[in-house]
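Of the protein chains in this complex, all but one are displayed in their positions.
Chain IDs A, B, C, D, E, F, G, H and I follow the sequence of writing; residue 1 opens each chain.
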Amino acid sequence: MLYCVQMDIHVPHDVDRNDFERLKAEEKAVSQKLQREGKWPHIWRVTGRYANVSIFDVADHDELHAILSGLPLFPFMQITVTPLARHPSSIA
Amino acid sequence: MLYCVQMDIHVPHDVDRNDFERLKAEEKAVSQKLQREGKWPHIWRVTGRYANVSIFDVADHDELHAILSGLPLFPFMQITVTPLARHPSSIA
Amino acid sequence: MLYCVQMDIHVPHDVDRNDFERLKAEEKAVSQKLQREGKWPHIWRVTGRYANVSIFDVADHDELHAILSGLPLFPFMQITVTPLARHPSSIA
Amino acid sequence: MLYCVQMDIHVPHDVDRNDFERLKAEEKAVSQKLQREGKWPHIWRVTGRYANVSIFDVADHDELHAILSGLPLFPFMQITVTPLARHPSSIA
Amino acid sequence: MLYCVQMDIHVPHDVDRNDFERLKAEEKAVSQKLQREGKWPHIWRVTGRYANVSIFDVADHDELHAILSGLPLFPFMQITVTPLARHPSSIA
Amino acid sequence: MLYCVQMDIHVPHDVDRNDFERLKAEEKAVSQKLQREGKWPHIWRVTGRYANVSIFDVADHDELHAILSGLPLFPFMQITVTPLARHPSSIA
Amino acid sequence: MLYCVQMDIHVPHDVDRNDFERLKAEEKAVSQKLQREGKWPHIWRVTGRYANVSIFDVADHDELHAILSGLPLFPFMQITVTPLARHPSSIA
Amino acid sequence: MLYCVQMDIHVPHDVDRNDFERLKAEEKAVSQKLQREGKWPHIWRVTGRYANVSIFDVADHDELHAILSGLPLFPFMQITVTPLARHPSSIA
Amino acid sequence: MLYCVQMDIHVPHDVDRNDFERLKAEEKAVSQKLQREGKWPHIWRVTGRYANVSIFDVADHDELHAILSGLPLFPFMQITVTPLARHPSSIA
Partner (left out) sequence: MLYCVQMDIHVPHDVDRNDFERLKAEEKAVSQKLQREGKWPHIWRVTGRYANVSIFDVADHDELHAILSGLPLFPFMQITVTPLARHPSSIA
């Protein structure tokens, strides 16, 4: 099951910078583990914004929600989820 | 250069159906040619809508615009283009 | 897999009324067949609008897209799809 | 009387975490009590967001407002309420 | 049960004027009948627009939907429905 | 002169609760005084939200602005004002 | 009573040009009559758009609605009305 | 050169009230000086909101920006600027 | 006086193609004449859309409006105008 997920990250100006940098490092580790497992096959930076466009490949909605809500930066994210179906013109 | 492109297609109810079906067939052929050339590496259907999310990999803005504006269904599309940069957490 | 789907129907004022009434009758038959099969467990009218809120229970995104894009009134619909996960407070 | 209610929860980053966890536990208890009473027959998680889609079955607007405004997390919620009428195609 | 309903009317420029004037006359008759019955206790014109703000007092969502969807100008309306509860400061 | 006014109240989570409760009590007293004077003939709760829909009957824009901007909770409100004209179908 | 009114005019591409030019001429005559009477003290063009920003000075909402809904181009307009109160810093 | 400017003022609830009142007094003085000079010929209160609609008459964009960005309450304002051209129907 | 202008062009599907191509040719000629005169120093295509971002350098609002409203494709355009002031960091 494929999903296109866009995550926009908003950092409050009065957040503790050390705490936030630690969360960012944890986020990177989690993301790379999921990429290696094939569950997060694509992650791209939205040019000019603290945001990404990602493709997830998971078993179902529950697994996607568990992954996204467990991300260390989840409390700072605005997330949109688009379920992706097979396109009739796709040669993949 | 990577771009995320979302195309929403709106078919006026009084369009000539034969003309439109012919354009759809042409669109499919153009899309599959570009997929085979590696310029349109991903195309997914937005579940429940006459729309797609696509990834393009082209030389520059001019090539992307030439491709998109040359699509047979371009006159019926609303298009959003998001330029994609490398994400620091990507393992690709 | 559960999805919340909202369908808003816009009828162009110059559509052929007989054609449209026939499509409506077909839509009703398709909807009731899917309800009986358990794939469309809930359909409610949005009070005051030509629109519905529905719950679908299908195998995956592809099956949902096949159902929705095959509805007789699909060309007149604006559709939003929300994938639903299990809620931790649900007793169901 | 049926209502579709969507609740989006926004947690300020500087809220006291213990207080908030206590409110969450209270919210869960209230929700499950209302589910058992049949007044909150469905609650689903919006995949990827701290939000839910719910169906309420109550006597009238006043009862719904009393329930929603009394939820422990109400001060952190953005809520949309859609009154649901019977759909002519429903077999329920 | 009280509802605040806003109706915005859009008249396509190529509609048949005689047909539309006839619908307007029918609409007025239906509205006044419902006002006399106490089901449509208030109707005000939105200054400067072909729109009204109305209060309905009906048994339930189904009755409101039957009334609104049966209005002769319903096919030309955009409608928003706000269910109204008792306000704790109201002296009514 | 009639106006439809919608007030949405946003309470910052770090406001002093005692101060706010005092303002709420003052707001209620002001509202009821204006209701008794006939200047605020209707106030309804928007079901599920900390908001109201109200009808004001005042001499002119200046009087309405003086009333609204003098409400104790005005600093926490988002307000929309719709001037209401007589509707040609009204039997009032 | 002062009102700020913005009118945006949308001309359908298939409207009869002679009819529309005649309506424009009538609109100009009506506007200039109201300007001379002091009821429409200001009218400015929104630079780059077929739209205007106007100030009206009329007795009440009913008079404003009668004027606006009677404009020859009213069926082609989207209108927003802002009631204007005296500003405490104004020296006028 | 004429411009229509709308200023919406948002006062954070935790701002120092004395500081803010001092800024308001300064704002009023600046506004009245510019009104007397003919550069700010109109200022009206948006009924029911902490906002104004103003007309400015200045030499060019640079002068307008210098005035607006120099207002004591500028840090609390959301501003929209509409450049106004002569309207062909204006008798002014 | 500098202005940033974005023009989005919407071509109705039932427009006469020959008429539209003629208007496009006229539009190009007008645009290039204004570019040569220095009044339209920049015009760029918005990648993927039938739209442009342009910079205009004209005497005042009236001249800009005369230019834009006189463009052959003006009836098909949605236009946004942003007046540009000198930026304090600019080295130009």
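The rule is short, and it goes like this: a residue touches a chain if its C-beta (ideal position, glycine included) is under 8 Å from a C-beta of that chain, and two chains touch if they have at least 3 such contacts.
Everything numeric in this text was worked out from a predicted model, so none of it was measured.
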| item | value |
| --- | --- |
| Absent-chain contact - pick from H:Leu2, H:Leu68 or H:Leu84 | H:Leu68 |
| Missing-chain contacts mapped onto chain A | 11, 13-14, 45, 47-50 |
| Where the unshown chain meets chain H, residue by residue | 5, 12, 14-15, 61, 64-65, 68-69, 75-76, 79-81 |
| Chain I, residues in touch with the chain not shown (by the definition above) | 2, 4, 27-28, 31-32, 35-36, 42-47, 52-53, 55, 82-92 |
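To be clear about the criterion, only the chains that are shown with their structure count from here on.
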| item | value |
| --- | --- |
| Chain pair showing more contacts of the two, G-H and D-E | G-H |
| Distance from chain F to chain E - Cα centre to Cα centre, in angstrom | 23 |
| Between chain E and chain H, centroid-to-centroid distance (C-alpha), Å | 39 |
| Chain H, residues touching no fewer than two other chains | 2, 45, 47, 83-86 |
